[in-house]
Each structure stands twice: as C-alpha cells, then as structure tokens.
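Heads up: the structure comes next, in structure tokens.
All protein chains of the complex are present and in place, except for one that has been dropped.
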Amino acid sequence: MDLLTLHHLTKTFGGLTAVKDVSFSVDQGAVVGLIGPNGAGKTTVFNLITGQYRSDQGEITFAGARLNGLRTHRIITLGIARTFQNIRLFQQLTVLENVLAGCHYRMRSGILGAMLRLPAQQREEREAMERALQELEFVGLGQQASTVAKNLAYGDQRRLEIARALATQPRLLILDEPAGGMNEQETGALIGLIGRIQARGVTVLLIEHDMRLVMRACEKLVVLEYGGKIAEGPPDQVRCDPRVIEAYLGADDET
Amino acid sequence: MGRFTSFTAALFIALMATAPLFLNAYYIDVLNSIGLYALLALSLNLILGEAGLFNMGHAAFYAMGAYTAAILNTRYQIPILWTLPLSGLVAGLFALAIARPVVHLRGDYLLIVTIGIGEIVRIALINDVFGITGGANGVFGISRPDFFGFVIRQPQHFYYLIWGFVALSIFLFLRLKQSRFGRALNYLREDEIAAEGSGVNTAYYKLAVFGLGAAWAGMAGTLFAAKMTIISPESFSFWESVVLFMIVILGGAGNMAGVLLASFLVIGLPELFREFSSARMLVFGLVMMVMMVVRPQGLLPARGR
Partner (left out) sequence: MPATWRSFPFNLNYPGGFVEEFLQQLTNGLAVGGIYALIALGYTMVYGVLKLINFAHGDLFTYGAYLGLTLLTSLALTDRLGFFMGVLVLALMVMGLVAVLGAILERAAYRPLRGSPRLSAVVSALGASIFLQNTLMLIYGARFQVYPDNILPVASLDLFGLQIPLMRVLIVLASVVMMVALYLFIQKTKIGAAIRAAAIDQGAARLMGIDVNRVILLVFLLGPALGGAAGLMVGLYYGQINFTMGWVYGMKAFTAAILGGIGNIPGAMVGGLLLGVVEAMGAAYLSIAWKDAIAFCVLILILIVRPTGLLGERVADKV
C-alpha cells in the first residue's frame, strides 16, 4: 500500500527549476532511498513534502490526506517526521529537551496548566519525559540526556535528531543524509538503527550519498538528476541502469 | 539548583523581605523603582529572552496597562488594584492585535517595527486619542490602592506590593519555564525551522508569548499608575523600551536571576552615583558595546551557553 505519493511535482526558484515533474511513491513499511548527484533537487523534494516549500504544480498525498498548502507543523502531526541535512538541533538546550520537542504536539497543556501545575499537566509532563527517555535509549543516547546538545559528538548529534523525530511517533521518517560526516563504524551502526526503526513499523525515506548504506538499507531507490526522475526500482536494478551509471555513478563518482 | 545558588537565592529573599526595617524611605523608593523595572524586564524576558523575539516597543504595552488602570479609576471610580486583570487583558489583546501581522518578521525587522509601534502609541497618547488619555498632561488624580480597607500610601507599603508581585511573577514564570509552553519558546529561539519541523506551531507561540509578556507589562503599568497617581506619555518613551531591552540582554537573556541583577545595576547604580547621572546613558552605551565583545551572553547567562 502506498503511504506517501508524489504526483507530478514541480518547483521553481526564480528561473531555476529545482524539481521537475517528479512522481514516485513510498510503500508502507519500506525503506526508500532518494539519490542523485549534488544539486539534483533531493533536499528540495523533502522540503516540499514537509511543507517548508510550496510546490508550483503537482500533488503530495500521505495516508490519503493531501499535504499541499499545509503548514509544516500540521504535516508533522499527520505522521511525518524529518531530520535535516545540516543538523538543526536546539544547540543550547539539553539532549532531553531536544527530544521533548518531538513530544510537543501530542501534549495539551498551556500557560495556565503550567502556572497552576494542574494534575493533568503533571501527568502529561511525566509521560512525555518517559517517552523521550525511551527514544534516547533507542538511538543509544540514554546516558547523555542532560548533556547540552552542542557538546555532543557529530555522530551523536545526528542520532539525537533521529530521536527527536521518532518522538513525534511518525508513520514516515524522512532522513536527509543521515550518514553525512560519519565514519565507517558509525555508518554501520546507523544501518542497524534504520533496520530497527523499520522493525518498529516506521516507513523510512532517506537521501544518502554513501552507496554502501543505500545498497544495504534500501529496498527501493529513486534517482534524480537536474530535478527530474531518471530511474526508480530495486537497488540492484538501479545500479545497472545505464542512465544512472552515466548520469550519476559515472559522471560524479562519490563511492 | 546547586547549593551555592540556593544559598544566594535564600539570602536575597531574606534581605529583600527585611529591607524596609533598615532602609530609609529614599532607598525604599529606589528599590520600588527597581522592582517595577524588574517586573517589566521579566515580562520582556519571556518575549526577548525565552522566545528570542526582538521587541523594542515594550513600553507601549506598559502604557496600555497604566492608562487602562488610570482611566478606569479616575472615570469610573474602580479601585485601582481591581483594574489589574483588566489592564493585563487590554495590554495583552492589544499586543495580539498588533503582533499578528508583524510577528513573522525576521529579527531586526521585528525590532524596527516594534520601535515604530511604541512610538505610534506614544504619539497617540500625546494627541489625546479618543479624548480619554489627557494629551501631553496625562491622567492625574489616580487614587491610592486600597487593600481590603488598608490604604497603601507609604513607600514601604508599595515596596511589599511591588516586590510581592515580582516574587509571584518569578514563581509563576519558573513553573512556565519548566513546561511544554516554556520549552516551546526556547525551541523558537534556538531554531524556528527545527521547531516547526518537530511539530511546534511556531506562529501560535510567537503570538502567545507576545500576548503574555504584554499582559504582564500591562499589570506592571497598573502598579506604576497606583504608585505615581499621575501618568503621562513621557513615562512611556522609546528610552523605557531601550532600558528594558538592555536589562534583559545585559543580565543574560532567558535567565531570571540575571534579569534581576541587571535591574539592580541599570536602575539602582545611577541612583547611588547621582553626581554622575548626566553621564549615565553614556556609560550604558559603552557597556553595551563592550559587553557584546567581551561577554555577549550576559552577566548570568542561561544554562549551557
């Protein structure tokens, strides 16, 4: 079953067409990779899905709901969570507070609840705290809950972003270059983590340049070049596609 | 809280609680001024320190509260302290109305716009808008606050009223800080895109914190009107907004202890060195420049910086 469907999506910036008539779908429970050379429009596609950009043409549907025109926080509440290419953590806040951001929208209490410390607010806080700690344990940062985010090692910062995204309890997790800046060992651990996320029943869509990760973790690949889709299919098939070899692996050998 | 901070806090509270016993009326009056500014700065700290929204028109909200209280009291004989919630409400609603179209503006643009709003409000007050603000002369003859039959008149009575309110505000704001609402403000300050991308309705929280901070400033305005018994547009000039902005930044945006400390320094010190008072603003200007190079995070930075 399709969880996410992109239908003839187009986005231009000024005179530049960043995404051109792109269509693909992500099956429920799958791990799908979006690959392509730098500047192919991959991150723009992500930004269109999560509402940071508005598409000029085309339609995005998620679990039957149309996402076009919705504000980002609404899209998140529908069950999509994401991480960012250039890590966007709340640098001055603790690891735990970062993850609590993901719990935010499932909580209810406001100004009065907080000032009066109503029982419902107290219970809600306790539950959010537990959920956040669980997610930290899940990505392996359980020991560092009270560390300030900016003091984390680079790889840990990436994992913290994943924990924050998971805390929203998404059905679809979007990862933008999760292995960026990671060493071989960290990448190996990341592949394991993606597997465990999939095992939780979360669908994963990721951008990645590390071909070993893509080949091992993904069941399906979508290849973009100059904003347009040039191939789609299982990794082994895409790897042998002459257009992909020419456009991507051949011209811009990053593996 | 560490043992040292607990001790400092306890000492401060004990000193403040007993201050009227060993200080004369003049110093009590200085402390009252500091208290009012502390209250205003704490309310601005929610907007500027916690949420990172550059508001340099806070005096406008202060003025809304003060004028609401003064007009209700002098025209409709409503006891001044009874107007407290209404002043807060009027200032808060006013803030929501004006912030709605501009709050999405980025950093320094918002700063400029809030300066403009503060000025428009002041000019409106001078021009006796709706014929109720008394023009440049302001509103006078505001009655003394009456606390269940006890008329607050002397400085030490005001002292407990003002600092009591400061204490209550700190108590409530501390709770707010450790809550979903407080955290959302911090997310906003740290990274708006990441906040929105984590499911936080950033537009809502920007508005909400403007409303809350303004409402609190409005209530501070009521206390000011009650203390002065006369208010005029001069008290709500652009410089009041600058001084408040300065207190929050110098103290350490997002840290209430820092904001308190800076209130004492910025408002209290010039009183102690009155002979240099003409050079006061000059020194402030210099301190602001030097601080940004030497210690941009403020005297007592919020945790983690």
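Chains here go by letter, A and B, matching the order in which they are written, and residues are numbered from 1 within each.
Operating definition for what follows: a contact is a pair of C-beta atoms (placed from the backbone, for glycine too) under 8 Å apart; a residue touches a chain by one contact, two chains touch by 3 or more.
Just so we're clear, the structure is a prediction, and the values are computed from it rather than from any experiment.
Student: Given the contact definition stated above, which residue among B:F54, B:F94 or B:F224 touches the chain not shown here?
Tutor: Looking across B:F54, B:F94 or B:F224, the contact with the absent chain belongs to B:F54.
Student: Where the complex has a chain not shown, which of B:I132, B:L174 or B:I193 is the residue touching it?
Tutor: Checking each option in B:I132, B:L174 or B:I193, the one touching the absent chain turns out to be B:I193.
Student: Determine and list the subunit B residues touching the chain excluded from the picture.
Tutor: These residues touch the chain not displayed: 54, 101-102, 105, 107-109, 111-113, 115-117, 119-120, 123-124, 126-127, 193, 234, 237-239, 242, 245-246, 249, 278-279, 281-282, 284-289, 291-293, 296.
Going forward, only the chains that are shown with their structure count from here on.
Student: For the complex, give me every residue of subunit A touching subunit B.
Tutor: That would be residues 50, 52, 71-73, 76-77, 81-82, 84, 88-94, 97, 100-102, 104-105, 107, 109-111, 113-115, 117, 121, 124-125, 128, 148, 150, 164-165, 168 of subunit A.
Student: Can you tell me which positions in subunit B touch subunit A when the two form their complex?
Tutor: Residues of subunit B touching subunit A: 172, 175-176, 178-184, 186-187, 190-191, 193-203, 208, 212, 302-305.
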